Structure formats: C-alpha cells, structure tokens
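Here the complex is missing one protein chain, while the rest keep their positions.
Per-chain residue numbering starts at 1, and chain names A, B and C are given in the order in which the chains are listed.
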Amino acid sequence: MSTLLRLATWARLRSPWILHVNTGACNSCDIEVLAALTPRFDVERFGILLKPSPRHADVLVVTGAVTRQAAERIKRVYEQTPDPKFVMAVGTCACSGGVFQNCYGVLGGVDKVMPVDVYVPGCPPRPDAIIYGVVKLIEKVTKGG
Amino acid sequence: MAEEQVKLVEAFRKGLGEGFLSYEYDTKRRALKLFVERGALTKAFELVNEACGGEYHVTTITGADLGGDEVELTYFLWLLPQKLRVMIKAKAPKSDLRLQSLVSVAPATILYEREVHEMLGVVFEGHPNLERLFLPEDWPENVYPLRRK
Amino acid sequence: MSTTKVIVGPVHPALHEPERFVFKVDGEVVVDVEPRLGYVHRGIEKALTERSFTQGLYLIERICGICNVAHTLTAVQAIENAFNIEPPKRAKYLRTIVHELNRIHSHLLLLGVACELIGFDTLFMLIWRDREAVMDIIEMVTGNRVMSAYNIIGGVRRNVSDHEVLEMKKVLEALVEKVKQYKEVFAEDPTIRARFADVGRLSRAKALALGAVGPTARGSGVKVDVRAEEPYAAFDEVPLNVVVYEEEDSWARLMVRIDETLESARVIEECLDKMPTGPVRVRVPEVAPQSSEGFSVVEAPRGELIHHVYTEKGSDKPLRYRVRTPTYANIPSVCEMLKGGYVADIPAALVSIDPCFSCTDRVALVDVRTSERVSVDLLTLARRYGR
Partner (left out) sequence: MTLPSLLRRAWSNLFKRPATVQYPFKKLTPPPTYRGRHILLKERCVGCGLCSKVCPAFAITMVSTERGSLPTIDLGKCIFCYQCEEVCPRGAIKRGIDYELATWRREDLITK
C-alpha cells in the first residue's frame, strides 16, 4: 500500500461520515440509529457525523426492507456517493426483508440492490450493536479496504 | 341502547325510508351499526351532520371484498356531542362498483376514498382527484391488490 | 401569478422519515400543497390476510416502530373483539403501562426532533438524553428497547416483578422533574416562541371537517381523546385528564405533547398502584371461533388509530384487515396548515403533527425532475431560512 493510500485510509477512519437512508423501514431502526448519535451513545466521539447529502458521505447506513418504489431511488443515492463507499445494512429488514418478505410491495434485503459491507441484524439492533457494526466496518477497511 | 342511539336510528328510518335497511347494536364495544343502500349515503351523512350539529369526525372508510359478489364499505364515525361510535355500512356489487363521493359533505373522506379506489377499484363519482396514492407508477391498470379472485 | 414548485422530501436527515410534498410557492408564501404518498407501500394489509393471527401480530407491530405498542394493542383488542374473549385484568393494566411508556418515549422523541429542526440542538440532546431512561424501562419490562412484542391475543407475554415496579416508579419520578423543566423552556423560551407560535394555524372548524386526530386536533381546541371517551384496557378505571390547548398553532400542539407526557407518567403511577394480582394471559383458540368482525380504536401517540378485522369461522387467517393510522388522517390538515404560511415555516408546521410516514406507507428520496423544480431536504430548509 502506498503512503498516500495509507494516509487516505487513516483519514477515512478518523471521520467516517454517514448518510442514513430509509428504504421502507418501520422507523424503529431509524430511531436507534439516531439514538446512537445522541448523548448516551454519542458516536461523534469517533468522528462519525450524520450528513444530509449522499455527496458528502462515506458510509451509507441503510435501514428497512427495499420496496419496489424505493429501489430505483436508492440505486441513485448509491451512485451519487463518492468512492470509496461502504454500505451498512442495519436491522433485519435491511439484511433480508425480515417480516416483510413476500409482501407485494417489497423486493427484499438491501443486497438485492447494492453490495453490502456489514450486516447488523436485530429488530431493531441496540445502538451499541450498531456501534459494534461500525467497529466491524473499520476492521474491514483497515484489513484491506 | 341509550336514548341517543334510538333517536339516531329513528332519524335514519324517517329520513332514508327505503334506503335504510337495518341496524345492529354491539353492546360490548358500544357501537351502532347502520346498514343503508349505497344510493342513500349522502343523505345518511347529512342526517348525521344534523344530529350532532356538525360536530362529528370521520375515522375511516374500510373497503372489504369478502369473497362474494359484493364489496362492503364501512364508514366509521365518531359523534362528539353524543360520544357515540357509528358504523354506516353499504354494499356495492362488483359488476357495478359505483358510489357517490362524499367529499362535498365530509371533506375528511378525500384520502380514504382515493385509497379504496386504488385498492379495490370502487369508483367514487364526483371525487375531485382519484389518482394513485400508494401504488407504484408502474403498477398495472385494473389490478386491485385487495380484490379476491 | 407565477408560482414555483418546491419539492420537499428527499433523504430526510432530521426525522429519519421519508416523505415528499410538492409545494407551489409564490415568492416566500406557500400557495398549494400536494402530498405524494406511497413510496414505501409495503402491502401490509394484503400480507396480513395471508398469515395466521399470531404471525400477523408481529407484522402489525412493524407497521410503525415508534408506536408499535399502540399498533399491537389495537390489533389484539380488535381480534379479541371478533373472537369474543376477555383478557385478564392484570394484563389490561400491564398493557396500559407499556402503552403509556411508549407514548412518553414517542412524545419526547418528537419534542427533541422539533427542537433540532429549528436549530435548537442543545435541547434536542438534553431531551434525548432523558429519553434513554424510558427506553431502559421499556427494555427491562418487554425485552427490547423499541419493538416490545408484549401484547398478545389474550393478554401480555410477561409479568412484571415487584422490583421492576419500584424501579419504574423511581425512574418516572426523576423523569417528571426533568419534563417539568422542559415545559418551562417550551412555554417561555423566545427562540421556541418565535419559531412555533402563530405558525401552521389550523382553526377548530377546519380540524373537525378535515378529520384531524390526536394532538393535532387537541392543539386546535377539539376535545377528542379515545382514552377518555371510549375507554379501553385499564382506562375505564384510571381516569384521564384530556389536555386541550386553544392556540391552534404549532406551539400549542407541542405543548399538548409535553402535558401529555406528564399525564402519562401520572397514569402509569396510578396503574402501578392499582394493578391487581393474577394471571396475565388466557388461552385463546388458534382459529377464529366465529365469522364476525371486530374493530378497536386506540389513542396512539400521534392520534386515533383504528384496526378493523373480518374473521371467518375455522380459519386462522383474517379475511380482511384494515389499518388506519393517525398520520394518514392528519395529512389533509397539514396541507391546510401549510397553505398561506412561509416556506421557512414548513418544517415547524410539519413537525408539529409528528408525521409518522412509515405508518402511512411511504418513502421519498431526492427527485429532481426538471430544472425549475428545486429539491431540498427539511433540515437544509430549516437551516437556510430559519436562522
């Protein structure tokens, strides 16, 4: 790995900015993601910031089963995110579709639409479980992002 | 059945005449079910409006295809002064799914009618905008998710 | 008059809620609003007719994660109504307690988010810090912070111990103190008054005609609260003081929520004191004992929630299941509220109905169709115009 690349990885790990995308979640994962940002769990300790635009984000945090209507739009969000990008599927619905499997409006998990780097199961996962997912992601990036 | 309910049933019987079919009272849930002809719905809402002086609240419309030849519509109402739960039920045959729109009488029904239209294919005559509400743009025409075969 | 269309409702960073509204604006004033729903229509009503009652209950719970207890409570009551069974008394009290805990957490969540939308981040963080205490008790009682999976047909899944009752009382007492402080801030703070007072007006007559429910209606002086008027669970034995504000604006709707939080805490404490001992669940048949229909109306945190179920004798699946969620009922009112207001006030008005769009089945993302349409998200909107 060249020095420049190593520097880039170091910088990325210092402040992974996230974009939270809801693709049809029931809100419970969303409020747990938000709870991870508030004082009790405070992921800003690790330089993680919630960004409103995909163009500023490094990590896409996707919650919810992908619905037919959202599939097209989530693809666009993924394309708009600058490389290198990582995708975290938070919650059972994002992993596989969860209880919404076989509903006519639902395609399935996020991996049907785009590659996923870390799966965080749970319905909803505790905020600390989400932080554990971030730890896993950082591990993955350092090992060969 | 308390006095208020009896009064409302009497008003329906007098005001709708042939259009009023029957009534039922659910003592456990304290709810009054009124069965009316589909043509008499507008008049029924006017009667309710009269009975409570405009102080009523349309909770929802349920459209149900229970497998027969008819689609059953249930209008849930809450009358504020009487503290009374009223369900007005009407049926429409599948061959001719047409009803009068109630938007002019009760504006709160605007979204519910749109939903019943797209899920079951009931046409509400006189509704200002019966476009798609929930279903995707590429959903085929004349396919209604909640219809039974 | 030339109007511009502004689309609001991309990836929504503040509420984590997706939605799309198309606003027709003339300069700074909103002329017309057109909601586009259904981005995340998952088809729950259809799926429910294909699953058994027990399985369906977990699907119903996931209609909305925030008010999940209200949804399961309505569902089990509707099904019990159709099956004609009666849950044990203690179960009714426990249902009420978890239902009210859920309301406290939901109201605090909304109050925090409302503060964040107007750029008052300190109060947002403080409220969310104190909300964690409620989440802890919910976790202790039900087994998960959010998805309680607590109400089942015929009772509740788990009893509470005396130790847990004491713990709950202790936490609630501390919480009530803090909420009283926040009430003071909401009532007097100039920032909050400037951003919420006189914004998003909805007159009493309009609220009634458009079918507004919950705090939206009560903020406009309409005294409707299902808990008081059609008492369910333990509310026939635990009287409730209905909170009504006459100001008809966003501020009044937020104040209704603060007062309701305090009221809920009082209800829980009363329930904990009055709660009888005994079993918490009864055995119920797996298949419907009769062809009938049942419905139940419950005051969810966002307003009146109704489930309507048709059962068929001998079938373990409902024939038709209908859910009407509170935000859905409030959409015509919020459109009315926004008309005539300023663009900068859109977030303040929208947040005051506590929109729960996953309830209403949708998601919306950035959608720039033509160059004349501008696409912004609520937070940027709030930040750009609000500060």
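One rule holds in what follows: a residue touches a chain if its C-beta (ideal position, glycine included) is under 8 Å from a C-beta of that chain, and two chains touch if they have at least 3 such contacts.
As the structure is a computational prediction, the values presented were derived from the model and not from experiment.
Asks: Among the chains included here, which ones are touched by the excluded chain in the whole complex?
Replies: Result: the unshown chain touches A, C.
Asks: Looking at C:44, C:59 or C:98, which residue reaches the missing chain?
Replies: Hidden-chain contact among the options goes to C:59.
Asks: One chain is left out of this view; which of A:50, A:74 or A:118 touches it in the full complex?
Replies: If we include the chain that is not displayed, A:118 is the one touching it.
Asks: List the residues of subunit A that touch the chain left out of this view.
Replies: 39-42, 45, 92, 95-99, 101-102, 109, 111, 116-123, 125-126, 128-129, 131-133, 135-136, 140
Asks: Using the document's contact rule, name the residues of subunit C that touch the chain not shown here.
Replies: Listed in rising order, the touching residues are 51, 54-59, 62, 129, 132, 139-144, 147, 149, 157-158, 181, 184-185, 188-189.
Basically, only the chains that are shown with their structure count from here on.
Asks: Let me have the rounded angstrom distance from the C-alpha centre of subunit B over to the C-alpha centre of subunit C, please.
Replies: Distance between chain centres: 25 Å.
Asks: List the centre-to-centre spacing of subunit A and subunit B in whole Å, with centres computed as mean CA coordinates.
Replies: 44
Asks: Multi-chain contacts in subunit B: which residues touch at least two other chains?
Replies: Where subunit B meets two or more other chains at a single residue, that happens at 136, 145.
Asks: Where in subunit A do residues touch two or more other chains at once?
Replies: Residue numbers touching two or more other chains: 69, 104-105.
Asks: Provide the residue numbers of subunit B that touch subunit C in the complex, in ascending order.
Replies: Contact set of subunit B toward subunit C: 28-31, 54-60, 62-67, 74, 76, 78, 80, 83, 85, 87, 106-108, 110-112, 119, 132-136, 145-146.
Asks: Can you list the subunit A residues touching subunit C in their complex?
Replies: Subunit A reaches subunit C through residues 19-35, 38-40, 50-54, 63-65, 67, 69-70, 73-74, 76-77, 93, 98-100, 102-106, 123-124, 126.
Asks: Can you list the subunit C residues touching subunit A in their complex?
Replies: The touching residues are 11-13, 16-18, 38-44, 46-47, 50, 58-59, 62-66, 68, 109, 112, 124-125, 128-129, 132, 135, 144-147, 356, 358, 362-367, 377, 379-380.
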